[in-house]
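Only one protein chain is missing from this complex, and each of the others stays in its spot.
For chain A:
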Amino acid sequence: MRLVWKVLKRRPSRLVGVAFLLLFTLMAIFGNLIYSHALNVDPNNIYAAPSWKHILGTDYAGRDVWEQIVRGSTNVLWVAALAACFTMALGTIIGLAAGYLGRVVDAILMRITDLFLTIPSVALLLILAVTLGMSNMVVLALLLSLTSWGGLARAIRSMVLSFRERSFVEVSRGLGLGRWHILLHDILPNLMPFVWTHLMLAITGAIYGEVGLFFLGVVPFKANNWGVMMNFATGSSGAMYSTQSFMFLAAPILAIVLLQTGIVLCVDAVNELADPRLRSSH
């Protein structure tokens, strides 16, 4: 814990990032507990200006914007975290297999990886989302990871290929340790800093894909997602073209920007925490 604090306070940008992240995580965890009742529709209060009762004003149906943001955060963060974990698992396993299981496996897996890297992932995601249909959030997370593991697998593979030739692996091999032992005890720990750092980037990628799907209105609407809010603000409600609805449009935009900024600012702190070599150099 003290180590975390020490790493964080080295740069002010990291503190800012962690603050944003904490804020959104708290929102995601406790949001549904605070606002457990249904959203109030209040026709007398359409596009109300920000006030004490409605911190961010109200939308086209008189619903509280702040409340929608808080409720939406649960969905956004949950799917993003899940998708990022799937991406990590897929990318790491495929990368390890390609780098370590010999030439044939390598050639086949890398062809597939190349294929996924060249296909425009957003287009693939959209088509998969439409044809398969989105029944629940886990499926959505799986689809998001299916279109984004390529870069990680490639990087892991090339790292494995270089680690294989290093002397510490050479030593383990000389000691007669098994292939799996070497893979799990010598190579994988060396990859972990990279994997952890990439996890953060995968979260930003998943947020992009997920909110984008909702923004385009491809996935069946489950209310309370920032993408759905943006979709309504720019599309059907016409809120975009009436200046009084500024908060309704700006709130989800701001939420996404702050969340992504928070994650990105934390990336180098995570890198430093995961990699003891970086820490000792300071």
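Everything below uses one rule, namely that a contact is a pair of C-beta atoms (placed from the backbone, for glycine too) under 8 Å apart; a residue touches a chain by one contact, two chains touch by 3 or more; residues count from 1.
Simple rule for what comes next: contacts and distances are computed from a predicted model.
Matching "Quaternary amine transport ATP-binding protein", "Membrane protein insertase YidC", "Cytochrome c oxidase subunit 1" or "ABC transporter permease" against the UniProt entry of the left-out chain gives the name "ABC transporter permease". Considering the whole complex, the residue from A:Leu199, A:Ile256 or A:Leu273 that touches the absent chain is A:Ile256. Considering A:Leu26, A:Ile108 or A:Ala123, the position touching the chain not shown turns out to be A:Ala123 (whole complex). Between the chain not shown and the residues A:Ile94, A:Met159 or A:Ile207, the one that touches is A:Ile207.
Remark: the residues of chain A touching the chain excluded from display are 11, 13, 114-115, 117-124, 126-128, 130-133, 204, 207-208, 211-212, 215-218, 230, 233-234, 240-241, 243, 249, 253, 256-257, 260-261, 263-265, 267.
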